[in-house]
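Here it is: the structure, laid out below.
After this line comes chain A, so read on.
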Amino acid sequence: MHPFNYVAAKSVDEVTKVLAKHGDRARCLAGGTDLLVQLRAGVYELDAVVDIKTLPAANVLTLNGSLRMGSAVPCHRIYEDKAIAKAFPGIVDGASIVGGIQIQSRAGMGGNLCNSSPSADTVPGLIVHNAECVIAGPKGKRSVAAADFVTGVRRNVLKNGEFLLEVKLPKPDKGFGAAYERFTPRNEMDIAIAGVASSITLGANGKVKDAKIALAAVAPTPVQAKKAEEFLIGKEPTAANIAKASELAREAAKPISDMRGTVEQRKHLVGVLTRRTLTKALERAKEAK
Partner candidate 1 sequence: MARVFVPYNMRKLAGGKTEVNVPGKTLRELIENLEARFPGMKELIVEDDRLKPGLAAIVGEQPTRQGLMTKLEPETEVHFLPAISGG
Partner candidate 2 sequence: MVATRKPATGRPVNGKHNYKVIGTRPIRHDGLDKVTGRAIYGADIKLPGLAHGAVLRSPHAHAIIKKVDTSRAEKLAGVYAVITGADMPKADNREVDLGEGAANLKWASNNVMADDKVNYRGQPVAAVAAVDQNTALQALGLIKVDYEVLPAVRDVREAMAKGAPVILSGLVGDDLGKKVKNTNMARHFRHEFGNLDEGFKKSKLVVEHEYELATVHQGYIEPHNATAQWTADNRVTVWTSTQGAFAARRQIAGILRLDDSRVKVIPLEIGGGFGGKIPVYGEPVAAVLSRKCARPVKLLMDRKAVFESTGPTPGGTVKVKIGVDAKGKMLAADADIRFESGGYPGSPVGAGAMCVFAAYNIPNTRIDGYDIVTNKPKSAAYRAPGSTHVAFATEGVVDEIAEKLGMDKIDFRMMNSAKEGTRRADGPIFPKIGHEECLAAAKNSPHWKSKLVKNGPNGKKRGRGIASGYWFNIGLKSVVTISVNTDGTAALVEGSTDIGGSRASIAMQAAEVLGIPAEDVRPVVVDTESIGYTDVTGGSRTCYATGYAAYNAAQSVVSILKERAAKLWDIKSNDVDFKDGVFFNKSDAELKLTFKQLAKKLDETGGPVSATGSVDLSAAGGGYGIHIADVEVDPETGKTDVLRYTAIQDVGRAIHPSYVEGQIQGGAVQGIGWALNEEYFMDQQGRMSNSSFLDYRMPTTLDLPMIETIVLEVPNPIHPFGVRGVGETPIAPPVATIANALYDAVGVRFRQAPMKPGRVMEALAGKK
């Protein structure tokens, strides 16, 4: 591994200064469960690593209707918080299956987003919750929708000197429900062959006011099944409509065949997982009315 220096950041400016100085030869360290693996495999080299676990602003976790999660907050703090688990079950679905307990002690949503892997387990959930990513940089803060954050395999909107500070989820409307499910050959310690997050907002008339469907591991980035979403809006959330939406979601998937799965397998799984997560999201939406 190429030798690098370590900085335990105490302030946002300290982080942006180090990142700006080294450009793409410096990165933030939160859980490190992707960063250290990639460094060791020589995917890239760094001269400096900035630890943001020591930066208070990146470790906030507050729920007051809306949810603010610092980018260094590890998964276990999210799913072990009873209130958050009750308010945002769709987020907990993803947070509780990243790797095993050891990984969940360190890995967090922030790292999952910045690693920008197509099969990231927590990003689809953020998308269907209409999450906002707060980015801090040398010229101050800016906000980007989670849906737009990842731009390619291991690529995202972060520019030189910028880092992800926190993620904000708006207060869910009444009648909002969300769920995430992935398929893996093993029950734990695995990586998604396909993953789907769905959210449904029921209107007063019981019809679908809004629907979001985000797919993982079936395109270079997490991708939304727009046609399937549009189809559902305004309709009764019947099993038949959900099945039709699942079919449309399959068409949004552009998977490849690799060691983890084939194109046909992934497309088929997107159909199955969309139906299951829409059904679960609907259940949670009804409870939230």
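The candidates were selected such that all candidates are chains of the complex that A comes from, given by their letters.
Operating definition for what follows: a contact is a pair of C-beta atoms (placed from the backbone, for glycine too) under 8 Å apart; a residue touches a chain by one contact, two chains touch by 3 or more; residues count from 1.
Keep in mind that what you see is a predicted model, and the values were worked out from it rather than measured.
With chain A as reference and 1 or 2 as options, the touching candidate in the complex turns out to be 2.
Of all the residues in chain A, the ones that touch candidate 2 in their complex are 1-3, 100, 183, 185-191, 193, 258-262, 264-265, 268-269, 272.
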